[in-house]
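Below you'll find the structure I mean.
Note that this complex is displayed minus one protein chain, with the remaining chains in position.
Going in written order, the chains are labelled A and B, and every chain counts its residues from 1.
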Amino acid sequence: MTPNDRKYTRDHEWVMVEGNVAKMGITAHAAEALGDIVYVELPAVGDETVIGESYCVVESVKASSSVFSAVTGTVVEVNEELDAAPEKLNEDAFENFIAAVEFTEINEDELMDAEEYDKFCAEEE
Amino acid sequence: MRSEYKLIFERSHEGRRAYDLPKCDAPDATDRIPESMRAAEPLRLPELGEVDLVRHFTNLSRRNFGVDNGFYPLGSCTMKYNPKINEELAPMFEDVHPLLAPEMAQGCLALMADMEHMLCEICGMDAFTLQPAAGAHGELTGLMHIRAYHEHRGDLERKVIIVPDAAHGTNPASAAMAGFKVKEIKSAPDGGVDLDALRAAVGPDTAGLMLTNPSTLGLFERNIKEIAKIVHEAGGLLYYDGANLNAIMGIVRPGDMGFDVMHINLHKTFSTPHGGGGPGSGPVGVKSHLIPFMPVPRIEQKDGLLTLNYDKPDSIGKIKSFYGNFGVIAKAYCYIRSLGAAGLKEASENAVLNANYIMNKLRGVYEIPHDRTCMHECVVTPGELMNYGVNTSDIAKALIDRGYHPPTIYFPLIVHEAMMIEPTESESRETLDEFIEAMKDIAEQVKVDAAAIHAAPVTTPVGRPDEVTAARKPIVKYEPETV
Partner (left out) sequence: MRSYVPNTEKERMEMLADIGMSSMDELFKDIPADLKLDRPLDLPEPMSEMELRDLIRGFVYMNEEGGPLFRGAGAYRHYIPSVIPQLVMRSEFYTAYTPYQAEMSQGMLQSLFEYQTVICRLTGLDAANASVYDGATAAAEAMLMLRDNKRKKKILYSAALNPDVITVMHTYGHCAGLELVEIPVTDKGVSDIEAIRSNMEGAAGYIGANPNYYGNLEPMDEIAEAVHAANGLLVAYVNPITLGVIKRPADYGADIAIGDGQPLGIPLSFGGPYVGFMAATKKLMRNLPGRIAGETRDAEGNRVFVLTLQAREQHIRREMASSNICSNQMLCAIMASMYCCVMGPNGMREVAEQNIAKAHLLADKLTRIEGVKLRWPETPFFNEFVIDVDNAAEISKALENYSITGGLVLKDGGMLWCATETNSVDEFDFVCDIIQDTIDSMGGDE
């Protein structure tokens, strides 16, 4: 289930690195925990992100949740589709990124691979 | 029972009118305003005859539920009875313009000065401002005092407000709006402030602590003296969220507990109606060391006249036009003058008695996560009823079908599936007994027919709304062409 092609944070975000650009999103586990996602407050292209700091807010009817960045850098692309169709994160969280960031810093040691992340989720339950 | 109800825009017929103005005795001067500044089109507003307009709103009101309709145990909101005499008397000031010369508005000023004085006595504070328009507005105003106090002393590093995790959402939101950073501390297992966590949280950056006492669990904070000591010794100030003041009138005062600044919700404790969401009123009380920072104008006596003094160089400024929600303040004033000291104490005692009575009778049917003598409200959960696949929201909807406004649900956040029940002193024993029976009846029905609980409410004009679609594709105004 959890794709092997990317890394994961302890805050249930995924990050997929290609060269110096990191695509980031939230995991299916996070989307399920939030329930029906009704709005994604996207960052803007050009925004700076910092490792461990919020760059996006995801809203359900009765909750809002910050999404934290796995990298430090500059947003180069955002997934505008989520503006009109936030439910895409519920439908397939791994297929729908939130933002792509050209990064200057990434803390690989803090990130988990799919297997480690699944184990982390199981322990959290 | 189900029925849609037309919007007033859907009742419009061109040419009908409900308005009536005298013939204008001055010559038309509209053309003295350049055409480029005038609107090209008439406003798109409904046109109805008066009787249809009256029926529209009258029937809309019948699709609503207030304290006058029935029991409304909405925790933290103190839905007590709103005395009718107050509704009749407050409008006697309706035609007073706020910018009259003070000599012409001595009655309004005298009422306000008297009100400030009485609130000081009830709360054990040294001065009150009536300017804030609501509880959250009072919180913001009070926090501005804390900020100004530290700034004035040159103590510029105090940027953190500590807030317990059980606090009302307005507390951290107000602190952030006042420019503070928020540090949340976990509650102790008994629901009170965790003293060790508080000791660890305070420091040279502490501006203050916001506290509700009784807490949002409806429990009195027994360690309040120690809490005050910890915060004051660290150089911070204590903010009292007055949302739960109805538990303690005439019994214990925030000022005596060590609080430096506080707000009151007149629309809770002092019986002014909440108007379906406002207007409220959120007076702020302070100890003497914060008086210089109070909002202007201050009402002062000068040469036998009450005046409005704007000359307060250290004031935080103004937080609202004019002097506060005077119409609301006047109703609360009537309430306090009606009851006097004994009546206020009687109200608090009976509010606490009623809450304990309910809690006691629900024990064993619902779970009581913090089972000790409560104050004016109690927090219960469905407990084992959850095993039948129902949650707090379902129980709330089932209560609607039994003729009650549900308690506050899913708050405080630290209690899973919380139901916060605040009966207030207004309710008779039979009302409480009937409510208790309804709660028990729901618990029984959950066990035999959970599906029926999921279908609730069935007696209301509409069923449970699809809130997800409402939020994903917001429709926030009537637009026939897009429907």
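Following the convention adopted for this analysis, contacts are C-beta pairs under 8 Å (C-beta built on N, C-alpha and C of every residue); 3 or more make two chains touch, one makes a residue touch a chain.
In this text, all values refer to a predicted model and were calculated from it rather than measured experimentally.
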Contacts of the hidden chain among displayed chains: A, B
Chain A, residues in touch with the chain not shown (by the definition above): 38-39, 41, 57, 59-64, 66
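Criterion: only the chains that are shown with their structure count from here on.
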Distance between the centres, which are taken as Cα means, of chain B and chain A, whole angstrom: 37
Chain B to chain A touching residues, read off their complex: 410, 467-468, 471-472
Residue numbers on chain A that touch chain B, as the complex places them: 36, 38-39, 59, 61-62, 86-87
